[in-house]
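Have a look at the structure that comes next, please.
Only a single protein chain was left out; the remaining protein chains are all shown in position.
For chain A:
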């Protein structure tokens, strides 16, 4: 957990939050990214989960501190706690569920209004495995699912449709929205792994160099913290919190 990368590359922490309607696959994306694993019928996240994962860029190592939030509405009031000071956000929708994109737009608007000004937002349409091949690559195919019998990706859990393609949101629609708002845009499948790593590396690359000032030991520096006295530790943690609220600086505990 602690920053042990022996590589000479500098290492930076990036706080990333996932937002989106319930059951669009936020936790599954994280699980794919962090453990390269997938679970069918995963139970809903309760509250929020905190995970970390590193990726290596040519010039540096990025350590993602990921907040995977629950999508149910009753948790919505807690969201600001998670996106506050976040440098990146994944706003996830379900390609087979139109309402989930509407919800995603709301999250994007809220982030633009209330999150840190420089936040990098990626719009991610998940469950690509439920969509017919062609519509994934071809922008216009989604609206005219002509190749009816194509059962390439069988909808195991989505509402089955006549033509084996459960896609309800066209790539073009989402992509043009993302471009308008200046968002990164991806269509992914946590189930097959398609594009998942790409999302995170694109985010890592998009984080402005200026906001990457070395790593801060707060989350992973357990050992370090552990070595100081318990009472001090609480104070340190509080100081860390306060510092972070002010600026994203290198209050490195190492």
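Going forward, contacts are C-beta pairs under 8 Å (C-beta built on N, C-alpha and C of every residue); 3 or more make two chains touch, one makes a residue touch a chain; residues count from 1.
Quick note on the criterion: contacts and distances are computed from a predicted model.
Think of the chain that is not pictured: of "Vacuolar fusion protein MON1", "Transcriptional modulator WTM1", "LicD/FKTN/FKRP nucleotidyltransferase domain-containing protein" or "Ubiquitin-conjugating enzyme E2 W", UniProt labels it "Vacuolar fusion protein MON1".
Counting over the whole complex, chain A has residues 1, 21-25, 27-28, 30-31, 34-37, 39-52, 66, 68, 70, 72-78, 81, 94, 96, 99-100, 102-103, 106, 110, 127, 157-159, 218-219, 221-223, 225-227, 230, 233-234, 236-238, 240-241 touching the chain that is not drawn.
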